[in-house]
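To keep things clear, I will list the structure first and then write my remarks on it.
For this depiction, one protein chain was excluded, whereas all remaining protein chains were kept in their positions.
Read from first to last, the chains carry the letters A, B and C; within each, the first residue is number 1.
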Amino acid sequence: MFVEPVKSVGLAHLSYVVGHGGQAVVIDPRRDCEIYLEIAEKYGVAITRIFETHRNEDYVIGSRELARLTGASIHHSGATKFAYGETVEEGDTFRVGGLELMVLETPGHTFDSISLVLRDTTSGSAPLAVFTGDALFIGDVGRTDFFPDRKEEVAGLLYDSIFNKILTLGDQTILYPAHGAGSVCGKGMAPRDFSTLGYERMHNKALTVGSREAFIARKVAERHPLPPYFKQMEAYNQEGTPPAVLPLPRPTPFTPEAFEARMARGLQVVDLRSPEAFAGAFIPGSFAFPLEMLSAYAGFFLEYGTPIGLVAETHDQIDMAVRRLVRIGYEKVVCFLEGGLAAWEQSGRAYDTIPAIHADELVRRIEEDDDFVLVDVRDDDEWDAGHLPGAVHAFLGDLPGNLDVDKSRRITTFCGSGARAIIAASILKQNGWTTVEDSLGSMMACQKRGCPIERD
Amino acid sequence: MFVEPVKSVGLAHLSYVVGHGGQAVVIDPRRDCEIYLEIAEKYGVAITRIFETHRNEDYVIGSRELARLTGASIHHSGATKFAYGETVEEGDTFRVGGLELMVLETPGHTFDSISLVLRDTTSGSAPLAVFTGDALFIGDVGRTDFFPDRKEEVAGLLYDSIFNKILTLGDQTILYPAHGAGSVCGKGMAPRDFSTLGYERMHNKALTVGSREAFIARKVAERHPLPPYFKQMEAYNQEGTPPAVLPLPRPTPFTPEAFEARMARGLQVVDLRSPEAFAGAFIPGSFAFPLEMLSAYAGFFLEYGTPIGLVAETHDQIDMAVRRLVRIGYEKVVCFLEGGLAAWEQSGRAYDTIPAIHADELVRRIEEDDDFVLVDVRDDDEWDAGHLPGAVHAFLGDLPGNLDVDKSRRITTFCGSGARAIIAASILKQNGWTTVEDSLGSMMACQKRGCPIERD
Amino acid sequence: MFVEPVKSVGLAHLSYVVGHGGQAVVIDPRRDCEIYLEIAEKYGVAITRIFETHRNEDYVIGSRELARLTGASIHHSGATKFAYGETVEEGDTFRVGGLELMVLETPGHTFDSISLVLRDTTSGSAPLAVFTGDALFIGDVGRTDFFPDRKEEVAGLLYDSIFNKILTLGDQTILYPAHGAGSVCGKGMAPRDFSTLGYERMHNKALTVGSREAFIARKVAERHPLPPYFKQMEAYNQEGTPPAVLPLPRPTPFTPEAFEARMARGLQVVDLRSPEAFAGAFIPGSFAFPLEMLSAYAGFFLEYGTPIGLVAETHDQIDMAVRRLVRIGYEKVVCFLEGGLAAWEQSGRAYDTIPAIHADELVRRIEEDDDFVLVDVRDDDEWDAGHLPGAVHAFLGDLPGNLDVDKSRRITTFCGSGARAIIAASILKQNGWTTVEDSLGSMMACQKRGCPIERD
Partner (left out) sequence: MFVEPVKSVGLAHLSYVVGHGGQAVVIDPRRDCEIYLEIAEKYGVAITRIFETHRNEDYVIGSRELARLTGASIHHSGATKFAYGETVEEGDTFRVGGLELMVLETPGHTFDSISLVLRDTTSGSAPLAVFTGDALFIGDVGRTDFFPDRKEEVAGLLYDSIFNKILTLGDQTILYPAHGAGSVCGKGMAPRDFSTLGYERMHNKALTVGSREAFIARKVAERHPLPPYFKQMEAYNQEGTPPAVLPLPRPTPFTPEAFEARMARGLQVVDLRSPEAFAGAFIPGSFAFPLEMLSAYAGFFLEYGTPIGLVAETHDQIDMAVRRLVRIGYEKVVCFLEGGLAAWEQSGRAYDTIPAIHADELVRRIEEDDDFVLVDVRDDDEWDAGHLPGAVHAFLGDLPGNLDVDKSRRITTFCGSGARAIIAASILKQNGWTTVEDSLGSMMACQKRGCPIERD
């Protein structure tokens, strides 16, 4: 009997293979789904069922791709009108060898959210674990802002799902959620992948607020980014229409000359290198999406219709970027710059740079009233928790439309650590701001250096 | 924050890397310890401490090898006079980034057994997990037969350790034991690697017997094999004297001619192939130790002073066998038969075979009173639970000394599934029995075929 | 500039990736063609052209699969009416970065055979290497028996192709043929993958016979097996109709019960284990195809319309078997026996065995005139070179139709080393012979043991 989590870094998405006695189910598979076949092979089991804990909005679910490869059936709630699969209801029970999965309807994050209770019938009747989807996380609960008109209602639904259903399974129950820290589906998750219902009951900040009312008030007050790509994910996941992606697309190596020519015909250039490397030299017009930021921010900026070309330092980066893009619905990754940026430089083509500004220099400029604009691209909660004096707030995901600063001004982009600042800098450069710097280290460095920090 | 289990198949041994904030500890490392360095690298942490839950008796602990490579300190109980390392006591607490490990003294399996309680100080004060060594397993508790004169006493100690210390940590606590199903350190373990104290409190068969007295009575009645190699492990682990083994020994390929010559000078030939392949053809004088049986039974038969030569079908088998042998102290794995048994056959050298006897044929022979001896090599508990009529019982680990059957008789070896039967057959062949068959499928097949089964 | 050979073990097929300056061509790709993409990635090149040296008859060419994944164009001779691709002619020259590939028409093995001459224009004009397809091998030349009515003619064509075209490229030219030792496309190949035209001119046995006439006579006298699956390969490769196979099929694990049920509905059971393991125990009705014999002999016996189920010891064996079966057109590999033969045995199902007979025992039987039939399944050339007294000759590929021995007789199968003998034994068992043994070691052991050997 095994539970094997599969973590998709970037999305911080957790899917699971659960098996016994020659059979297995997969819960919330991702689209590049070979890994489930490999796990099934390792344990000597056939994948016979696939469960979706809800209609996911932040990635393309891989159910249909996996079903094509295995013949497994797909199961999800009837609360959404899915164009494929079979519906399940509260209490439905599925046997997999000696283990049992029972459906709990746990709406709140969405109306169609279900949880799956795992029992080991070979050893006892108590719940052993529960797969909670986006209802309950380690350290937090799911966001409830997808129905702006019914905020209280859905927050209340989530409270009931958690307190009246999930937690009643008992303290001993191991918790397997659909996301870990770093996901856009919740903010307060613990950077840890193991917990139990008992531990969460005692220490999860969202569960220890005292009353149903306090829980609802807390949820209603939350603010979450709503990336535009969610729409595409919802359509894909409801209709079951994403095209087959295996074997994964392999972008073709392009010489600088061919890459430039392709850009002229329409190419979204995604530069996967580190913030420092992008700052050191980059192709004018390209997006800075350091690989570890790609999943979280590409969906705010990239169009689905236009092909994508990559700039990277290693083939590993390219392979990982293709996976991460495919997971959020971008299949048209057509080429990469062979030889990397060095080949571009050596070809004599133009490159641009973004000077890095240290925290001490920021303070000096602020104190000496130098002529520059500090553009803080963090989200509302981060901004409200404290920012540098004189900074302008413009959330990264809404750039450049939300930035009302003259394009001739000297701008320094600023975020939590420097990673979002480089993305912002690349967006501003694309959109006509000419003098753009970024703050490597940003707020973390400022805090260490004791910079002055204000709250509105 | 992470807990990464490392399972050593064969021994069914579980060690753990636990880390946070750039540091990690390793609990009960094995001797081929590169894997801990790789995990540390993956998580970006330095291994700074090594804990031993007790003086292990079933494998060579890798503490000193790992300490040599990392500079980490070694910690264990003071109840044993270890020749190395530092001693810890009840309540000692170690910080590793934001996590905390607290020592519980939990004697019973041994007098020096400790458990380690894991707390995540970044999220709350409740115990999150506990590393119980050989005190508490999933589905069972540790064996308490190492002090034959003080059986009740140590069983009582174990009861107190579990009920008065470990279980008081709370139902929500995740359980991380030092062994899983298949270990010689306990019999009733669940074939599953995840549980909580709450679940064990409710469903662990050793914990639900009702009273301290019943617990003790149950433990005192247990019978466990005591392989002779335990002595060597205990000496190694108390003195800290096992030689460095990294890089692991790589046996040299030997032609059939060289292999035969080496045998003439003293070589323990270990044949790792499947029972069927050994039955099909084998080198006279060799041991049948199918790879998955090697860890459990090699220590009953192989001498420490004599070099070992391997017969295998793949290089993977050889590499895994070297690891498994090294883990129980056999470093002198000097050669393997290049080209495998096929090369031996093609060289014209003599080979022997062991005919496989199906359950139906066993029944026919028994019913028709054919002249043969069915030698059942399972352990006492298995034998007592039921055996074929007329069978002779001789525990595998005590062969051939415990078998009082004339060497001219036709013998069919018999066990649970057929794997131990082939080991037994190879031992008997080595020791002068000439007509030896084995029962592939053995008791499992007999049960399926509805063979007559007796109890004494 | 690189030439990267890709060897498909089993078929002993050699394909090549040749690249420079960001581009590459592939010569004679196999159907499971991810490896070419990986090589292209490693060298940072785009695959732009695919060459077929002739319409291959012994495997499914992967040109169309690879073209689908890369957009590359396909090139071959116009002497065959291919239903796809572009035709090339003598002297056609293709630039790939700084290297140049020039077409030589080199008929003989087939009428549409071409060779490709490689020059490095960055260093000089002399031929650097030549890709000869099935015209010239290391140590031998291609077979010329595909046109039985025109044997002399095509042998003469091959002579002219080699002596008047290929060898004139100069002694310094490196030789890259389409097959290595072990292929059914030629018998006398050296067990070595590197040579030059100069070395072959001096030492290739087929080239040193003295005259065109002697060359032709030698070729006309050769005898080669003509496996029935060649027909399917030729159709696939001429029409370009094989279905896409990537991602490769993954057979589903079946319990013994499900496996047996599937057999009842029609399943070709392919047992990949070693001859010894098959001999030790096997499923009645299954084929013994030890993995390393699969490519060479499956095509004689397996039907294309019936699904295939595998019996193996490791997942590696299964994965490799799927590749090897797909390469010769068998895509319907639907299941494998989970748990291997041990699970079958433990389920109580019937198994059979094949006793192994040592060379010494064969001699004893022959000398003492025991009642048995020694069935020698080697090919005509091997038989003619010497066989045991009293043996019956029946080529493996033609079994069982060519064996005129009563089904009640005791049979011992015999070959070169024992590998084909086990295949033969499994075929005979399937077809009603009841008492079947095999000779592990076979002729190689007999020679070492000094057994009497006769020639007709």
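In this section, a residue touches a chain if its C-beta (ideal position, glycine included) is under 8 Å from a C-beta of that chain, and two chains touch if they have at least 3 such contacts.
Every value quoted in this text rests on a predicted model; they were computed, and no experiment measured them.
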What chains on display are touched by the one that is not shown? A, B, C
The one of B:Glu4, B:Glu34, B:Asp145 or B:Glu292 in touch with the missing chain is B:Glu34
Residue among C:Gly124, C:Pro148, C:Gly210 or C:Gly305 touching the omitted chain: C:Gly124
Of C:Ile39, C:Ala67, C:Ala190 or C:Met233, which one is in contact with the hidden chain? C:Ala190
Name every residue on chain C in touch with the hidden partner chain. 1-3, 120, 122-124, 126, 128-129, 139, 170-174, 190-199, 201-203
What residue numbers in chain B mark contact with the hidden partner chain? 22, 34, 37, 40-42, 44-46, 69-71, 246-247, 250, 252-255, 315, 338-339
Just checking the interface: what residues of chain A touch the absent partner chain? 273-281, 313-314, 316, 340-342, 345-348, 350-351, 353-356, 358-360, 417-419, 440-442, 444-449
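Basically, only the chains that are shown with their structure count from here on.
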Turn needed to bring chain B onto chain C - CA fit, degrees, nearest 5: 180
Rounded to the nearest Å, the gap separating the Cα centres of chain A and chain C is 49
Can you work out the whole-Å distance between the CA centroids of chain A and chain B? 42
At least two partner chains per residue is the criterion; list those residues in chain A. none
